[in-house]
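Dropping the structure in here first, questions after.
With one protein chain withheld, the remaining protein chains of the complex are depicted in position.
Take a look at subunit A:
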Amino acid sequence: MTLDVAWAQRWARESAAAIAAAKDELVELDRQIGDGDHGENLNRGFQAVVLKLDLIPDAPPLIGDVLKTVATTLMSSVGGASGPLYGTAFLRAAKVSGLAELDAHAVVALLEGALEGITARGKAQVGEKTMVDAWSPAVDAAVLAADAGASPEDVLVAAESAAAAGAEATIALVATKGRASYLGERSIGHKDPGAASSVILLQAAVRACGAPA
């Protein structure tokens, strides 16, 4: 399975479908420690991404072109903080993905770009109960996998499972960034919705490697 432009397009569409399916779950997570709009906002954004992709008749030449479309569409259609956060993540990922096909190290670069975008906007560090707690271990696992000679697809699989573990680990953390930080200790016991949606996006990236749609 090659990670090419068609993969990037499938990733965006798989993400939209998965976010739509998980919308209520994300709303519920966000209602517990945020303002409850994360599921709605992301769903609106990714539905807009699908509409935008439908409007582009021919596949663009580079993976970065697809990711940039995702980035700017999320920025303009997701309200709140997650639009700029995910928008910048996809934008930085796009900048290092000016390629027709990704090898294992290019997948690492894409994930590093996404993490860098999220930290540039959100200024969060590991352990603050945010998206970073999913993306940071994902990047670490991707680096290890790529260095061990894994295929691009297996690099994504490694990243996704590390992100899932990271997101589960946010349950025990106290939020110190974003709206959940207003709750202090009371944020313990709830999974961070941003970390949860990050896992959904990485799962979609893995699924996009499967049989072509």
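The working rule: contacts are C-beta pairs under 8 Å (C-beta built on N, C-alpha and C of every residue); 3 or more make two chains touch, one makes a residue touch a chain; residues count from 1.
To be clear about the criterion, contacts and distances are computed from a predicted model.
> If you look up the hidden chain in UniProt, what protein name do you find among "Enoyl-CoA hydratase", "PRC-barrel domain-containing protein", "ABC-2 type transport system ATP-binding protein" or "Phosphocarrier protein HPr"?
When "Enoyl-CoA hydratase", "PRC-barrel domain-containing protein", "ABC-2 type transport system ATP-binding protein" or "Phosphocarrier protein HPr" are compared with UniProt, the left-out chain turns out to be "Phosphocarrier protein HPr".
> Which one, A:Gly34, A:Gly64 or A:Gly87, makes contact with the chain that was left out?
A:Gly87
> Of A:Ala6, A:Met75 or A:Leu144, which one is in contact with the hidden chain?
A:Met75
> Out of A:Arg10, A:Lys23, A:Arg121 or A:Lys191, which touches the unshown chain?
A:Arg121
> For review purposes, identify every residue of subunit A that touches the missing chain, sorted by number.
71-72, 75-76, 79-81, 83-85, 87-88, 91, 120-122
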